[in-house]
Structure formats: structure tokens, C-alpha cells
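Left out: one protein chain. Kept in place: all the others.
Showing chain A:
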Amino acid sequence: MEDTRRGTVTSLASLFPVEEAQKAANRVQGAMAEKRAELDHLLGFVADNNNLINLVHKLPEELSHEIMVPFGKAAFFPGRLIHTNEFLVLLGEGYYAERTSKQTAEILRRRGKALDSQVDSLEAMIKDLQAEANFFGQTIAEAAEGLVEIREDYIEEDTHGEESKSGPLKQHTSDLEKTEANNEEYTRMVARLDELEKEEELAAESGNDNEIYEQTTEDDFHKSVSPVDQSNNKSIATESAEKHHNPDIADQLNFASLDLQSNVGEGKNAAAKKVKFVDHTGKPLIHHEEKTVKATTASKSEVQHQPSQPSFDSHKAFTGSIVEHTENLKTLNGQSSSSTSSQVSGSQPSKPVSRFKMQRR
């Protein structure tokens, strides 16, 4: 896939030269260190402020405190601290105000709030710088490893959804082969999906059948296309994607009655169906190994099972019993299971059970 697309390969190292990225990273680191120092400074202020508030709160508890008064540069003498409720608070710019302890505490608290907002803004800046540093670190690492930026043209294709991606795909150059291998699988899967889609479209034609089929199945209901099958003998052949297609077929073979088909309301191409059924079974389903066996046996015995039905069931794995429409319960070939057939016969209830419930094999 990839080879058909045009694209450009640019080495990351050319876009972001390693040395320059390194320099930028260092610069960012320097700025971050600065901010961190400022942050520490501010946090110191905050701590001091809190201590002061506590002190201001404690002082008025006593009328006077016994203290050692500093005298000059290197001397103290014992003294008393009086007027314990009067504080001269520095408002700024050389202005002092006389306040009580409570008022002082208020002033200090307001100052603390202003400090906190400053701290927050600084922290935000540091976070941004951190993000920048991370980005630089990443680019340096990637450029050093030799990562390559690959751009491809985006070509609109309905079937292939995302094969071609426009925009840069980063891949290691060495892994290109692996990618191609993956692409092959992808192509295969996409091809199958396409088939299933077609089946669905066909199924859309025969609408009702699907309900019945849906009733049954337990396990793998890989119904990517499920109900589609019914109507499409042709499509059936093409749709190999259905895993459990066979089991459905087998079940249907059991019924082997045109009536069934009519009851279900599916298309009646009895004769054609038979043929198709065989084809159906013969389809190269993706996972149809086991089922194939069943299917083949079933096909033989089956007369005309509506292909639509089987196709529907093919997606399901039958592990349960087969419930049949009363009318359709005609021939249950022993291959699958007498038990189931008996079950089926016994369970010919009026309720429209899917015939696709096949017995376990």
C-alpha cells in the first residue's frame, strides 16, 4: 500500500537540530531555576508572616512580658515589654500606624493573602516552563535516535478507510518493513470487510430474515454482515469473511425445506440455493475450517435451504439447540444431531425460533 503513495521523509534531526534544542533546553532550565529561587524567597516571607501573626496574637495575653532587651550591637539587659496591645504597624513607604493586636493580625492576614497570590502566579509560570523543558527533552531524544517524520498524501478510497493517512507518521526507519507486513494484514482485513459489507447490502434486500437469525446464536456471532447472506447466493459465494458461515449452513441443511424458506420469508431460490449453498459452503471463509466439514455434509442433505438463512447463520457458531419453525421442521438430517432435531421437532412452538440454532457438533 505504502509504496504507491507519494510521501516525504524528513529526519527530525533536521527540523530540530540537536545542539540548538539542547541550548533551548538549557535556557529553559536556567529560567526555571530563577523562578524556583524566587518562589523559595516568597515562601520564606509567607512563613515569617505566619510566625508574626502568632506572636501578635500571643503578646496581649500578659500585661507585661519579661524580656532581654538588646542594647547596642552585642549587649542585652533585662527589661519588660509593656503596652502589649499596642502595635506600630508598618504600612509601607515609611508609614506606620498604631493598631491593636487584632487589627494588626488583620493587616498581616491581608498581606499574607497578597503573598499567596504571588506565589500562585509564580508556580504557574514554573509549570509552564516545566512543560517547555519536557518538550525540548523529548525532541532532543527523538532527534538523537534518528526518528523520521513521514508524510504521505491522503487518497480518498471508500473501501479502504484508513490506509492512507495524511499527516506525519513517525516511524523508525528500521521498522518500515514491519509496517508493510502489518499493512498486508490490514489489506486482507479490509478486503474481508468489504465483502461483508456487500453481503449486508444484499441482506438488506431481504430484510426479515435477519430477525430470526439473530435470535439464535450464541457464540461467535461475527455478524459483520450477517443478515446479508440470505438473499445472496451470489454474494455468499464471495463472502468468505464469515467465520461461522458454515455452521449456519449446516443447520439449514437440516431443515432442508423450501417451506422453511418461505416461512421465513426469505427469498426462494430453492434450486439455486442448493447450488449456492454448496458454493456457500465451499466459500473460503476465513475461519471456516471446521465449519466447512459440517457445511459440506449439510449441503448434501439439504435440499434447498435458503441461502439467506444459512448465510445468516454462518456468522454464528451454533452451540445450542436448533429451534425450528413449525413449518420448516422437515428434515433434520442426522448429521447434525438427532437430538437437536428432536429438540427441534419437540420445540415446534409457534414462536419463530431461528432454525439456525444448530445442535452442537
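Here, contacts are C-beta pairs under 8 Å (C-beta built on N, C-alpha and C of every residue); 3 or more make two chains touch, one makes a residue touch a chain; residues count from 1.
Please note the rule applied: contacts and distances are computed from a predicted model.
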Q | Chain not present in the shown complex, as UniProt names it (candidates "Transmembrane protein 50B", "Prefoldin subunit 6", "Replication protein A 14 kDa subunit B" or "Proteasome subunit beta") | A | "Prefoldin subunit 6"
Q: Would you indicate which residue among A:Val9, A:Ala33, A:Ala97 or A:Ala204 is in contact with the undisplayed chain?
A: A:Ala97
Q: Write down which of A:Ala114, A:Ala131, A:Ile155 or A:Ala204 is the residue touching the left-out chain.
A: A:Ala114
Q: Considering the whole complex rather than only what is displayed, give the residues of chain A touching the chain that is not shown.
A: 88, 91-99, 107, 110-111, 114
